[in-house]
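Note sheet for the following structure.
With one protein chain removed, the remaining protein chains of the complex are shown where they sit.
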Amino acid sequence: MNPTTLKLCLMAVLSLVGIGLYGLMICRNLIKMVIVLQILVKAAALGLILAGQMSSQINLGQSLGITVIVADTIVAVVGMALAVQVQRRLGTLDVDALSSLRG
Amino acid sequence: MLEAILFALPILTALLAGIQAIRTRSLIRSALWLAGVSASIAVLFYMLGAHQVAVIELSVGAGLVTVLFVFAIGIAGAEIQPQRPIVPKTLAWVLILVAILLLAGFALPFATTVQHSTEPETTSVFWQQRGLDVIVQVVLIFCGVLGLLGVLAEEKAPLDQPMVDEIAAERERDLRNLEYQSSQSMVSSQQGQTR
Amino acid sequence: MATFLMLLTIGLPWIGAICVWWIGDRRPRWQHILATGFSVAAGAASILLLAFSSSGVALRIPVGGFFGDFTLVPDGLGVFLAVIAAVVGSLAVIFSVDYMRGKQQLGRYYALILLFIGAMAGLGLSGSLLFMFVFWEITAFCSYALISFHNDDPKAVAGGIKALIVTQLGGIGLLIGALIIRSQTGNYQILDFLANAASIQPSILNLIAFGFLAAAVAKSAQVPLQTWLPDAMEAPTPVTALIHAATMVNAGVYLLARFYPAFRDVPGWATSVVTIGLLSGLLAALMALVANDIKRCLAYSTVSQLGYMVYAVGTGSVFASQFHLLSHSVFKALLFLSAGAVIHIVGTRDMREMGGLGRDMPFVRAVFVIGSLALVGLPIANGFFSKELILEGGLMHGPRWAYIGMLLGAGITACYTLRMVSMVFYRKRGSVKASHDAPVAMRISLGTLSLGVFTTWLLAGAFGELLTGSLPYHQLQTSKTFDLALELLNAPATWLALLVILLGFALWMMHKQLKPLIVFLRPLSRIAENRFGFEHLNQGVIRIARSLSSVLRRTQTGQLNWNIVGIVGGLGIVLALLTWRI
Partner (left out) sequence: MTYPSFLWLIALPLVTAPLVYLAGRLGKRIGQRVLAQGAAIASLLAAWMPFILASVELRIYGPHSFAAEAISLRLDGMGLLLAGLSLGLGTLVVLFSGSYMANEAGEEKYYAMLVAMIGVMIGLGCTGDLFNLWIWFEAMAVSSYLLVAFYRDQPASLEAGIKYLVQSAAGSVLVLLGIGLVLSQTGTLDLMEILTIAETSPLMLAAGALFLIGFGVKTALVPLHTWLPDAHAQAPSGISAMLSGVVIEAGMIAMLRSLLALTGVESLWGPLLMGFGALNMLAGNLLAFGQKQVKRMLAYSSLVHIGYMLVGLGITFYAGESGGAQGGLFHMLNHGLMKGMAFLAAGTLLYALHLSLGDHKPLLIADLAGAAKRYPIAALTLSLAVLGLGGLPPLAGFMSKWQIFVAGFETHNAWIGALVAFAALNSVFSLAYYAPLVNAVYRLEPSESVLSGKPLSGLMKVPLIVLGLATVAIGIWPALLDWLTVPAGATVLVGLGG
């Protein structure tokens, strides 16, 4: 693989991670935070595929990528379920309202 | 160079979609932008030669997850949030820039393709060589499903409107209590300091 | 045999502790009987142990790589400490039968006292630094738990926690010393360390010496860590007598005496020890002069007397310090217990409310006066001989300025003792009255102890033999009791000291005429009442911890976004730290 492309892809991974972490710091809606987590997971999966590509073991990379996608889908589903439950019990999804545990 | 430009297209769309997913105020739109990220990443996967993952990403990432999100938003209601973030935006920017630039500094200049022993041509890596991953994944799915059941299962009837109000009122009371307590503790700590 | 007796001395009280706890608070009679039985048995075992003292390791149990061997060594110093703990302990337990009658949670009370007695004996007998530290900490724990025995009283709780934390802070010195010794000599055996001390690098030996000194200062309530002892007076009085007068506070002096041969030549060590002893001896005596709470007054006096012992170690008179330790445990236990009898009967600790109590409780008055004689250091009482021995040693081997200070201390001691006796038992009648004299069990322990005041000095010769016979690294100068007494009575220093003591008496007698002097001393007494500012220091540390804590608790915002900031920030910091490795 072309080194320029490689660096471009790596930059893409890092930027996506940056966007994701930024989103986690900025977003106040719980469901949106779960969405942002998914962006992070995409970045990680891309990173793994890229790693497979870099070490010329694309199938290994694919295998890891699939596992990550499936596993983190489960996490997202549980997260969504929790968010929905929060909405039901508290009537809001705002992070700020969800800060009774402090100090 | 041409290859780089070819790659840059899906990358740029992915980044743009990601930014939009964060910026938009509507939850539904945000979920749809996520699907956009997913789709462009799937294209990228394909270009990188990871064909199976590309398919899975399209079906699971762009398809299933989006549907689930839309479903969840439907249940929870597309609440519009106050715009002002809790963490100052500048702080978030600075932190992200520092962390990501440092990471890039560590990774980018030194990233090269390394030729290792070639792997078997079969596509059986997933099912056979990494079979244990699959088994653990099954455990994980079991836990996830059980978790979903546990969180959502309703033995009482789902909430009807009065109960929501009641809980909201309770929350109001709690919050007021909390504020009162924190102001009290502030006062007492100040008193402690002046003493 | 020695092994068996040692195990009995440590083990009997602990078994007793478990039994008393197990029996439960529904059968208080049995609790009294069991506690008395076990403590007296331990006392008997410890006395028998005196006959078997030797310098060798009597019991060795390997515990495992990092923990070395658990050893018991029945040498003179250790056996002596064990005897004091077990004997005074059993007397305190007997006293408690009356003192604690009808109180709640007796199981906890007796179990902790018995646990303490066993641990104190173990502290003396252990030949391994690690296990010495273990016993050291157990005694600190028991002291804490007993000080705050009346948990409903916030003052008692605060006092207990303060005692625990201050002694533990000092304990860090012992811990670090022990760890350094292990890293230098490869094991924790005290005997090995004393044998090889000269071969350890001086700078490291320095660290050990001052670490141990810190531990001793905290445990023996010496300046500047003395503030916990007055606050420890919230404990039930038998506990005070046992732990905060007769035994645990002696552990610091014991530690210094035990390791004196190793640290003797460390530059500055002996001077620091002398200085600390002098400061404690003088300042605490001044504080005793202005205290109005009878137990606090006695507590300051304890600090002051411990100062004498520390001073003695510093001037090289190890024997004198241990001899004074013996006398002091007897007469101070007596004083505390008789004060306890007074408090138990009249229900207050404030001396200003007392007065003229002597007529109602002649027995208590008699024993209290006997104890005071010894505290002041008048002839025939044991305190006289040991204190004179210390002063003589100080005159011969120590610096002159310190000797003068200690002599002055003797005068102040006389002054505050007389003040105490007159305020409580003589003077005109105060606002409280005593309904009866001390009951039987109290009389037994008070009587035994006052007998001890007149007799323990006769043991000087035997005690000296015990020490010289079993301590391979200490160079002690001892002689027969008779010679010792004769020598003391012939020494001019003794007469000088007695003169100073008489001056001290006179000072109190004329305190009404000495108005100008008192006016002159008033600022000093005010400072003394504030405990020379050490209390402020203490409070300051607590305040800083509290405000730091509240600042840090504000960072726990509970808002998820801020939590993520923590993660990203952490990543940034670690990466930034790693950049200089590229």
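Letters A, B and C mark the chains as written, and numbering starts fresh at 1 in each.
Just so we're on the same page, a residue touches a chain if its C-beta (ideal position, glycine included) is under 8 Å from a C-beta of that chain, and two chains touch if they have at least 3 such contacts.
Here the structure is a predicted model, which means the values were calculated and not measured.
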{"item": "Chains still shown that are in contact with the chain withheld from the display", "value": "A, B, C"}
{"item": "Option from C:169, C:195, C:476 or C:493 whose C-beta touches the chain left out", "value": "C:169"}
{"item": "Residues belonging to chain C that touch the chain removed from view", "value": "63-67, 104-105, 108, 130, 133-134, 137-138, 141, 144-145, 148, 150-152, 157, 160-161, 164-165, 168-169, 171-172, 175-176, 179-180, 182-183, 545-546, 548-550, 552-553, 556, 558, 560, 562-564, 566-567, 569-571, 573-575, 577-578, 581-582"}
{"item": "Chain B residues touching the omitted chain (full complex)", "value": "103, 105-107, 109-111, 114, 116-117, 125, 128-133, 136-137, 139-140, 142-144, 146-147, 149-151, 153, 155, 167, 171"}
{"item": "Chain A residues that touch the omitted chain in the full complex", "value": "13, 17, 20-21, 24, 30, 33-34, 37, 40-41, 43-45, 47-48, 50-52, 54-57, 60-61, 64, 67-68, 71-72, 74-75, 78-79, 82-83, 85-86, 89-90, 98-101, 103"}
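The rule is short, and it goes like this: only the chains that are shown with their structure count from here on.
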{"item": "Interchain centroid distance [CA atoms averaged], chain A/chain B, Å", "value": "4"}
{"item": "Chain B and chain C: spacing of chain centres that average the CA atoms, whole Å", "value": "63"}
{"item": "Chain A: positions in contact with at least two other chains", "value": "21, 25-28, 95-96, 100"}
{"item": "Chain C, residues touching no fewer than two other chains", "value": "559, 561, 565, 568"}
{"item": "Complex contact set, residues of chain A against chain C", "value": "21, 24-28, 33, 95-96, 98-103"}
{"item": "Residue ranges of chain B touching chain A (in the complex, touch as defined)", "value": "1, 3-4, 7-8, 11, 14-15, 18-19, 21-22, 27, 30-31, 34, 37-38, 41, 44-45, 48-53, 56-57, 60-61, 64-65, 68-69, 72-73, 75-77, 79, 81-82, 85-87, 89, 92-93, 95-97, 99-100, 103-104, 107-108, 111-116, 118-120, 122-123, 125-126, 129-130, 133-134, 137, 140-141, 143-144, 147-148, 151-152, 158-159, 164, 167-168, 171, 174-175, 178"}
{"item": "Chain B-facing residues of chain A, complex", "value": "1-12, 14-23, 25-29, 31-32, 34-36, 38-39, 42, 45-46, 49-50, 52-67, 69-71, 73-78, 80-85, 87-97, 100"}
